[in-house]
Every structure is written in C-alpha cells, then in structure tokens.
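The excerpt is restricted to a subset of chains, each kept in its original location.
When the chains are written out, they are named A, B, C and D in that same order, and each has its own residue count from 1.
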C-alpha cells in the first residue's frame, strides 16, 4: 500500500518539479530578455490573460475556436469511422480509400485553406480543415482497429454461424474501440492545428486570428497569451481523451 | 446442480432423426507458406464418426489434428477429398448454429465478462439468452462467482473452462474439442474430464476430441485414432473397451494402465523435427 | 425603397486603416446614400480582393495595386475606381547613424525585408533611379529588433505601423530613426485601391456611387478626431483582433495626412490619369510587368467625381 | 500457388492489364478528385486566378522544371535533415528517460504537454526566436519530428515482450545490456510508427513554415506565386509537396509493416 502510494507521490512531485523548472526557465529567459523582446516573461503573459478588460476578447476567440474545433472534430470523426467501416466491409474499396485518405491528408493545408474560404466561407473553413485532419487520423485508427481482430475470434463467430454483420457488430467494432480511442486522442491537437491554420486565412475571429495578427503587429504578450490558450485547450482535450483512452483500453482489451 | 436438469436446446428435438455423422473422405490438405513453399498437413486422410460417437484423436505435434477439426468446422476447405456432416457440407451445420467448438486458444472476447462470453452463442444465433442455463454451465465448470470477471482476470485454466461452457451452451449436435484441457492442472483436468463424461453420457453429442493426453482419450472416447507425424495418416485405431458410464476409478485399473502404455508406444516417434 | 446591398472585401484586418468605413457604418452614412454594406475582413494570409471578386464572392474590394494589375493581365475584367491612399504608406525605416532617405542610400545597403513584394519594391526603386540593383536582403518578420540590433541598415515597414512600435519603445521619429516611403523614393503606387468588376459597375453604378459617397464622408469625418475611428476599430469592428487602442489612435493620426488629396489639388479618393500613366506605370514596368493595359481600360475616372458632385 | 497460376499464363498483356486494374483499385479516389476538380472548374467557369484546371498545373510544372526543382530540393533537404535530427533527439531523450527514473519523472509530463501542443500554431513564436530563415523552418521540422519520436520510443522502451523483463533480471543483465539487448529492440516497432507519422508531416510542416516566414523552398514558392495571383504555380508547389508527403507516408508505412512482421 505505502509503496504504491509513495511511488505515486514521487511521480507527482518529480512531474510538478519538471513543469515548474520549465515555467521558471521561461520566466528567467523572459526577464533577462535572453531571447529578445519576442520572449516575454511568463508573468507578463499571465498578467495580460488576467486583465479583465481582455477577457471578453479571449472568451470570444476561445468560443469561436472551440466551436470550430467541436464541429470539425465530430464531422471528421464520424466520417472517418464511416469511411473505415465501409472500407472494412467492402474490401474492393479498401485500397482506394486508404490511398485517397492519405492523399487528402498530404495536401498542404495552406493550399486548401484559401479554397475553402472561397467556397465554404470564412466561417466554415477552420472547422473544415479540422475535420480533414481528424478524418485522416480516425480513418487510419479505425481501419487498423477493425483489422485487429485475432483470427481465432473470427473463426469462432464463423463456427457459431454468425453472418458478416454479426461479426462486424459483435467483434470488429468492439475490437476497434481501443485503437480508435488512441486515434481520437491524437486527433485533438491535429484538429486544433486545422482550426488555427483555417483561422489564419481570413476568419472573423478565433485564437488563430489573434495569433497571426499579434505576430504582425508585434503585440508580443497578446501573441503568447493566444498561444498559451491554444496549448491549454489542446492539453485539456488531450487529457480528457486520455482518460477515455485509458478507460476503453481497460474495458475492451 | 447437475447437467441433467439442463433442457436440451429447442431446435434439437425435431432433428433427432437427422442427428449427424461426420465423414472425412480421402482428404488431402496443403498449406502454402509465405515464402511459397507448400506444407502437406494431411494426405488421403479418411475417418468417420457415427451418430453420437465420441472419437479422440492422438498424434504428434503438427500432424494435422487441428486441421481435421477445422475442416469439419468449415474453417478450411480440403485441397482434395470430401468432408461431410450428415451428408451435407459442413458449413451448413455452422450456419444453423448446431456446432459447438472449443479450440486450443480459448478465443474469449476480452471485452465480455464470463457470463457474456458463455452467452455469446445465443446472441450470434439471434436467440434469447437463457440466463439460468448460462449460470448453471458456469457453475458446472467450477467458475461460480466469476460470472462478472473478464478474461484477463482469469488464469489460463479458467479461461479454457469458459470456452468449454460456451461450446456446450446451445446443446450442439456436433462438438469439436481441440486440446480443451491443455492449460489445466492435473486435478482440475481430471475433474473436467469427469464432468465432460457425464454431460456427454446424457446428451450423446457426436464429439471429436483432440488431445495430447493418452489417459484422457482412454477415459472419454468410444474410439481412439492415432495419427502419424506430418502428413497425418491413421496408424492405429482403438475401440475403447470400458463400459459406460465410466467411473474415475477405471483410471487406476490394470487394464487402463496397460492401454495407456500401449498407446504411448504407438505414438513413439523420433523427436527430431524437420522443415 | 430598399437599400442596395454591396459586399465589400477589405484588404486587411478591420483596423483603423479602414477608418472611413467604420465611421460611415457607425453613422449610417451608407444607408443615407441608399446602400447597405456587408464587409469581409482580410488579413495577412487572406485572399486578395481581386481573387474574391473574380470568384464572385464580393462586389467591391480593396487591395494594393499590383494584384489588380496582375489580375487584369490574366484577363479579369476588373476596374479600379478609387484609392484611399494617394501615397502608399509602405517604405523603409532606418536608424540615425545610417539613414536611408534617398535612393542612393539604398545602393549596397543591407535591408531587412519581409517578403517577395518588398524585395521587388527595392529592386524597382533602384532601377528607376538609374542605380545598379545591388543590395542585400536580410529576411525579417514584423519585429524591428533586428534593425536595432544592427542586422540591417534599413527595414521595410509601413509608415503607419512599425514606426509606432519604435515610438512605443521610446525612440524619436526624425531623431533616433527615419522613415521614407517608396513613393518618396520614386516608386509610386496607390495604397488601398478600390476596385470592382466591369460587369458589376455597369449594372449597379448607383450602388457603387452610393458606397463612394458614404466612404468619402466617412473619411472626411475621420479628419476631425482620430480617436473616434480608433475606438470603433478596436472596440467594435475589429474587436476580435486584439487591437491596441493607443496604437490605433496613433496610426490614425499618422495616416490621416496620407489620405489627404487636397494637398495635391484633387478630390478625396480620386485617381489621377497622369500619375498613373506616368510614374506608376513606370514603377510597374520596373517590377518587370510588361503587359500593362490602357489606363482608361484599367480605371474609371468618372465615378469618384460623380460621387463628390452630389455631396 | 494454384490461384496464382492462371495469372502467370496470361503472359505480358495479362500482366499489364492486371497492373492497370490494381493501380485503378488503389487510385480511383485520387482520379475522382482530379476529375471533380476539372469538372467543377469547367462548369462554374472559374477564373485561373481563383482556380486553375489540373492540366494548367501540370503544364506549369513542365514549363518551369528548374524553378520547381530548386524549391523542391531545398524543402526536401530541410524536411529530411529536420526529420533525422528530430528523430535522433527524440529517441535519445527517450533513452535517457529510460535510464534515469528522475529524468523520466521530470520529463514525462513535459513531454505529454508538448506532445499536445499544436506546433504549427507556434510557428509565429518560433520565427521570433530562431529568425526568419531556414533555421526556423528546420527548427519546426525538428520539433514536429521530435515529439512522436519521444512519445512512441518512450512507450516502446517500456513495453518489452511479456516475461522478458523477468528473464533479463534472472540472467543478471546489467542496465546497459538490458537497454541494448532488450529495451531498444523492443521499441523498434513503436519507433517505426513515429517515423511514419513524422515522415508524412515533415514536408508539410516545412512548407507551412516556409510559407509563413521562409525565403526559399516550396512554401515560399507557393507564397510568392499567390502574391502574383499565379495559382497554377501555387498549386503546382502544393501538388509536389502532396506527392512527396504521400510517398514518404507510404514508404514509412511499408517500413513499419516490415518491422512489425519481423518483430511479432
């Protein structure tokens, strides 16, 4: 009991120490201007974030990015899963869908973003780019998950007289969940990148809008505040989806 | 609770007239390896099981025992020759959910608990789950109290017992058992043998059992077929002389030990393996 | 009578650079002239207005002058109808110890320049001045730090933007640092060129005129108090862009003289045929653009005067 | 064998047809995208400054191979060097944390935090630190490649085959030999996953970085072409990046598959 506990405390302490050292270094580098004006002390960034007059700005940016993130994430996730299921159930389509998703993923977002702005609109572009990233990750994860059912289990359902659909519902799908869950986790930062790049190309508001304009206008604390918020969003999602991943892995493996 | 209280599966009673027999006739089975080489697992293999017969297969590792079971389960098709169950292609039996199997790797679904794993055949067959029968079978294999446990929380032997309960749950017409007791300690194994014996005596399911244990084969089977090394051919057939019902005591009888030694002799082949 | 809807693509983020727009919107000046304006923000990576117009996603647009030329050269039927800045605020900042004030100062200099457009501008400026095109480009972003650190002699910047950054850092304009615009160096272009498509103009001339009336009045109002438009930009129209109010006020102060046409004896926003066909076309040729259209095909000089007439 | 035989007897023409069929099977999606693009541009009468046709892009690449080649070479070089550096640093750091429990405790949460950072969003910040040139591009690619290498290698080092850890302890293996003979080999499949992720992304990250603050390479070519409203060239640069990225992805996937086969 005590061994386990002290191990946990140790990990926690060391981890906080690590993060603390990093934050301390950030502050020192900023205070001493070791990296120039572009690297402000952490306290300066936090001070800006703590300025009530700026809260509504941050809140609107955050809300816009989160909305795009949620919409894009869900669309990408669902379409990725559907495409992977389709590929799994129709083997003749699989190779083509694999390739197509790889190609779509490989098209530089900076080339897609302007097109999306024109034809989907500047409001929808961040979500659309996020959806594309998430689509790829969830397609790949779901495909490999669906294909991960051990042969003996497939044989079992066959011998029990199960149909292709029975096998899909009772076997392939549950077996795919752990891999899908890790995919969902990896997809969160990817989706946020999609949102931010989408916002760079002319969105009316969002964290990415703040980032790119603060950069152009040399508003350093604002730039870092927006980046910090983006990191916090990403970290929170990453953490929450990590819990999901953990649960699914325990439940389905 | 004894197995006799278990109602036979509903679809069965009407089928008694057509209770199956298994026929493997002149079957050759070749496998292709990744590197293009071919392996002949079985050559001109023939064997038959009558209705309600219990046959055990003995033979050295890699001689094709599992392959025979997989052919009967329609998981493989023969390279040449015919496999029939009751005069029909074996796939039909599976499709009608009348086949019970427990293979070497127990193949439990890791995300289902013991009860759900045992109940799986009901779900696959689209039948309502007979909860009482599920818990009776779990008790029978000595796992009462573990209904909610998931496979990774069980020892190897406990997992095998779950697989056996699952094989029996639909009261199948044909039972295929591939080393079902391999992971059990001697005592549990013996007790499982006794239970299986009793279940079989009551339901007389046509059964094909693969085992490495000579005494197990002798205790359970009506007939024992000894196969040669790969490619598997029948080198010896033994009608087991013990009357049924058999009591565990026969395993200590002089006759039993003698037959054991005899079968062991028949099996003796060089240990050297070649590619 | 319902107002005609006009969709306007502005050329940058909604900051005080569009002061005329914000004041007109705020005071319903557009509505007074029978148009209702829907505007779209631009930004660092946003699509330039000619592309948005070509795709039919806006009716009027602002951009710098060269994208318009390029779009027309590629067969797009765009017309230039006005320009907010008769002198483009793009130029070069230099420090007191080695000021860049004349084209000759550029020759052989090390200049911190952001991108391809800035490079082209310097090349063309030198060649227009008959100097050898010899200078060193040092890649730079939007921070004046490298200039202060001595990594270059000059730094391409907007006279109404990075100059303020230096002021905020405590440097004095004209004493610690200097700014000269490319216009003053002989490389003439308009800033914030207003354009539409020929087809739209032909069918919706009253709406275009109405828009111009509103915007002209807006810019006139802006002269009275630079803080008004700055507040509108920072707190309303550009509220989502994190603008700094003080900076916006100062930018407006600096840009107001640059938006004045009366110094040149012209009406606000009016295009000048002579300047275009003379120095501006020369500048365009100096950038390597050859396929230049007839000035009268490129620009409509009548609309701004029509707008002014009834004001 | 028996299934392959009829194929073999069909001869060369049969082979060619077969090849065509397989490539059709894998490329129909891409073909459909190109076809839709062509149709869409034609039907909606799009202007070339908005969207050129696929053929315009191809012919632009053919018309200026030198320009494309120079930019591609530059970006590819940065992507490859950055990928290698990032993988080396990530792997080395993972090994260090394996060796030292203290280091592991200190770095693991930080690693997790950084793995969740949307690195591309940091480009403006990094540009301020490293400068507006290829150093920053390189830094971006290094960081992009570093994180998967660190995260996946760390996981792989800690997941030796069941029982092997006990075996090594019973055999009295000193730490470094346990690292070399057990942990590192055990981490190779996970490492290959990191490579697959990083390989596809390195060229794309290089391109975004060049787009935002580079002075050369495909991203810059894209940027400059867009400034000149030369969409054929801009999309040409993108198309080349896409092809390279897909090829890296496929190559890395194949490598990963090979490793997995050998390692299971």
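Assume a residue touches a chain if its C-beta (ideal position, glycine included) is under 8 Å from a C-beta of that chain, and two chains touch if they have at least 3 such contacts.
Treat the numbers as computed from the prediction; the structure is a model and nothing was measured.
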Copies per chain type across the entire complex:
A x1, B x2, C x1, D x1
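Going forward, only the chains that are shown with their structure count from here on.
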Would you mind pulling out the distance in Å between where the CA atoms of subunit C average out and where those of subunit D do?
40
What whole-Å value do you get for the distance between subunit B and subunit C if each is reduced to the mean of its CA atoms?
85
Roughly how far is subunit A from subunit D, going centre to centre by Cα mean, in whole Å?
18
Two-or-more-chain contact residues of subunit D, please, as numbers and ranges.
50, 127-128
Multi-partner residues in subunit A (2 or more other chains touched) are 36, 38, 110, 114, 118, 212, 214-215
Which residues of subunit D touch subunit C in their complex?
46-50, 127-128, 131-133, 213-215, 220, 223-224, 227-230
Given the complex with subunit D, which residues does subunit C contribute to the contact?
48, 50-51, 54-55, 67, 70-71, 74-76, 114-117, 137, 139-141, 143
Which of the residues in subunit D end up touching subunit A in this complex?
25-30, 32-33, 50-51, 102, 104-110, 112-113, 115-122, 124-125, 127-129, 200, 204, 207-208, 211, 219, 222, 226, 234-235, 238, 241-243, 245-246, 249-250
